[in-house]
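With one protein chain held back, the other chains of the complex are shown just where they sit.
Labels A, B and C are assigned to the chains in the order they are written; within every chain, residues are numbered from 1.
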Amino acid sequence: MEPSFLRKYVFSVDHKMIAKQYMITGLVMAVLGGYLAYVFRVQLAWPGESVPGFGPVGENVYNALVTMHGTIMVFWVAMPILLAGFGNLLIPLMIGTDDMAFPRLNMVSYWTFLVSSLLLVASFMVPGGAAAMGWTFYPPLSARAEFTGVIWGGHLWILAVALEFASMLMGGINFLTTVVNRRAPGLTMFRLPLMIWMLISASVLFMFSVGPLIAGAFMLLLDRTVGTGFFMPEAGGDPLLFQHLFWFFGHPEVYVILLPGLGVVTEVLPVSSRKTIFGYRAIVYSTIVAGLLSFVVWAHHQFISGINPNLALPFSITTILISVPFAVFLFCCIATLWRGSIRFTTAMLFAIAVIAEFLLGGVTGIVNGSAAADIYMHDTYFVVAHFHYTLFQAVILAMFGGIYHWFPKMFGRMMNEGLGLAHFGLTIVFFNLTFLPQFALGFRGHHRRIANPESFDWLADMQGLNVLSTIGSIGLLLAQIPFVINFFHSMFAGKQAGRNPWQATTLEWITPSPPGHGNFEEAPVVYRGPYVYSPPDSEKDWRPQHLPAGLEGTETAP
Amino acid sequence: MSNHAQPLPAKITTGVPTGRLGIWWFLAGETVIFGGLIVCYVLLRLHHPEWAEHAAHTSWIVGGINTLVLLTSSLTMVQAFKAVTEGKTQRAVGLLGVTWLLGLAFLVIKVFEYTHEIHGGYTILANLFWSFYYLMTGLHALHIIGGLVAIAVVMVRARKGKDLQRVEYVGLYWHLVDVVWIFLYPLLYIAS
Amino acid sequence: MNETLGHDGDHPHSNYVAVWTVLVVLLVLGIAVGFVGNPVLGAVLVFSVATVKAFLVVTIYMHLKFEPLLVRAIILCGLACVFIVLIGLIPDIVYGVGH
Partner (left out) sequence: MLSWLPENVSSYGSDMDSLLRLILYIVGVWFVLAEVVLIGLLVVYRKKPGKRAAWVPGSNLKQLSWVLLPCVVILGLDLAIEAAGAPVWHTIKQTLPDPDLTVRVSGKQFAWDFTHPGEDGQLDTDDDIKSEFDLYVPVDSVVQFELVSEDVIHSFWLPHLRLKQDVVPGRSIKGWFEVTKEGIYPIACAELCGIGHTTMGARLHVQSLEEHRIWVQSQEPLDEFWEE
């Protein structure tokens, strides 16, 4: 029986439809977040000028813009697209099952997320405007409305974030239970595609780190609404307590959005270089180590925030140690290319760009991680450039790579490679044009979150770099036009994709494109690891996970 | 990892039913939320020894009675689960009803306690200790209310003999709420 | 979500009434040690009693002692995180400079 329109597209319990809902909501929020970035970048380049398409930017408006940009990009773009979107799309397909363990919980999770998005968007329209306390929401600035003049915007911000966390917790429970209990026969943990490892690691990190911050959010909401003093020193509270709670969550959160992006890379690289991933177990173990370390590094965001100075050194050491598991990951990815046969599809280009840009983001992290150097670099544009080089590539570039790669499984068609190439080239050029100058600004001591760099004399001779960065950001936004055209055009008129257009080995590629209800025509059984490309004993350069012994060499494509 | 096909391992999943596993993940999330709140309270309490004075105004007798009520409700809850596994559905429904009433009793006692304290001038704004008191017990009471709703739903279904596995799931949740109270009681009522 | 009872996930039942009796005795004991003169000793005893009570409820009423390693690990990880926060914050919040 054909389900009704509402059941199929709106209140769907099918994991693929929920994945698309998450992705589309996330992309719409990304447009909003990008627009905010455009407005404040223009203000920074030409302070005081009226911004085309917005109007003059007042100081509190500026604070609201940067606050909402950060909030939206982390919680309403990165998490729904990479974790919830790709997670929902790929987990059942890659582990060979028909749906999530709790399909209805999955639907509730999406609708909770949608309500949280609407609350957040509504906060722009309430009197006083949106939250203007920075995305980190440090009290006392956030604990009393009179400090910023923003009343309802702040309340709505906390409510929206709390709902978003609830939604992602439900999603996380679903992911973890599904992967633990519903894997296809033969699919042991060490035969899982690395994307699944990354998604469940991210879910575990989120689940165990978010609790204290949810407790902190309750306290902060009471501080704002009722007037208690959990974080107000005159009442006996402590502002630093919130910072600790926030960053105990905040650092694992970085990996929650980073790991799925790296997962996309580990899927695309072997397919496009026709070579098995180098060091599967090394990558799994280094991910686990990085996840564990992420729970004991949080105070590196607070080196100069008034914490006990004796704490800085241990936290600095654990922070810098994190470079080791990520170096293992990156070197394994680079080693995968060695002696491969590399095809430069758009998805592959984005995956390579993730590695190339992440290297720069990673090494600049060492500067911030060293407690002493952080005295100078903290809260400057160096930090801004650093985390955009880690997160922009993991969130945006990996997301594009993933969309180009798995578009056949979403809509049954291929995306246009020509437009994809244009999109890739422009994005990379303008991305670097936007953020490279910010490293220099950071060295100059340009501090963050100021609306007008011209109010400080020593920054005056660097204003040209601000202009350059703004031009880059405008170009970066315009560079997405080919993608939008490509996305919608290919959805309806792209080349029909067969089941397995990339000749890939993992389970999602044995389903029809797009997979029907229930995904698999017959339940798959898994006989081998996920990345058997160019095995030495076969003519074919790929061997799917589900192909039984004795049938090697009978792979057909697509 | 090998490129050759390997024999199927005998068993790959944990053997824990999916629903129960989901509940355990959920409970772990709850543990971290309440744990975080309790940690905040403990840290600030250690910083402010003078809160002992305020803590002396909570009634350990009323709190103790409420602890007894919750412990007993946990007993009836686990007995209901036992009855389900023995196939005695009607007995299970009855025991769930008793649990539900005990949960309600807890809330009624709590309301009287709040009323008394607020009349005594100890509102949520009186002092940070009282802010924590109302936040922690309030959040816990919300969990009790949520539990009562869940138990009611499970009871209605169980009467018709449906979804009996949910008796265990709601029980796990209910016991966690009990465990949280086991810690809140000494934190807020006893320790000086 | 349509599992039936009687599969391999079932656990043996313990004597729940006896456990309840122990819990009530511990409750009385916990209240009693609250009146110990020494506040440090009192607090240690009170929270030891509470921990034993919680342990009994979790292992027996919630059957955690019959669950596989994974489930126990989930709960232990949660507790470990709470302890990391507690330990990491003591130098700042309890002994914070000049606040």
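Throughout what follows, contacts are C-beta pairs under 8 Å (C-beta built on N, C-alpha and C of every residue); 3 or more make two chains touch, one makes a residue touch a chain.
A quick note: this is a predicted structure, and the numbers were derived from the prediction, not measured.
> In the full complex, which of A:373, A:429, A:491 or A:525 touches the chain missing from this view?
Only one of A:373, A:429, A:491 or A:525 touches the chain omitted from view, namely A:373.
> Tell me which of A:28, A:51, A:108 or A:342 is the one touching the absent chain.
A:342
> What subunit A residues would touch the chain not displayed?
59-60, 62-63, 132-134, 138, 140-141, 147-149, 233-234, 238-240, 273-282, 304-306, 309-310, 312-313, 316-317, 320-321, 323-324, 327-328, 330-332, 334-335, 337-344, 352, 355-356, 359-360, 363-364, 366-367, 370-373, 375-376, 378-380, 439-440, 443-445, 447-452, 455-458, 462, 533-536, 541
Keep in mind that, in the parts below, only the chains that are shown with their structure count from here on.
> Indicate which of the five shapes (line, ring, star, complete, other) describes how the chains touch one another.
Looks like everything touches everything, fully connected.
> Could you see whether A-C or A-B has the larger number of C-beta contact pairs?
A-B
> Compute the distance, rounded to whole Å, between the mean C-alpha positions of subunit B and subunit C.
12
> Give, as an integer number of Å, the spacing between the C-alpha centres of subunit B and subunit A.
34
> Which subunit A residues touch at least two other chains?
102, 180, 208-209, 211-212, 238, 241, 245, in rising order.
> Please output the residue numbers of subunit C that touch at least 2 other chains, ranges allowed.
Residues 1, 70, 77-78, 81-82, 85, 89, 93, 95-96.
> Touching residues of subunit C toward subunit B in the complex: what are they?
1, 3-5, 7-10, 13, 16-17, 19-20, 23-24, 27, 30-31, 34, 39, 42-43, 46-47, 49-50, 53-54, 57-58, 61-62, 67-68, 70-71, 74-75, 77-79, 81-82, 85-86, 89-90, 93-96
> Which part of subunit A faces subunit B closely enough to touch in the complex?
Within the complex, subunit A contacts subunit B at residues 101-102, 105, 169, 172-174, 176-177, 180-183, 185-188, 190-191, 207-216, 218-219, 222, 226-230, 235-238, 241, 245, 276, 280-281, 525, 527-529, 531-532, 535-537, 543, 547-550, 552.
> Mind pulling up the subunit B residues that touch subunit C in the complex?
The touching residues are 14-21, 24-25, 27-29, 31-32, 35-36, 38-39, 42-44, 46-47, 52, 60, 64, 67-68, 71-72, 74-75, 77-79, 82, 84-85, 163-165, 171-172, 175-176, 178-179, 182-183, 185-186, 190-192.
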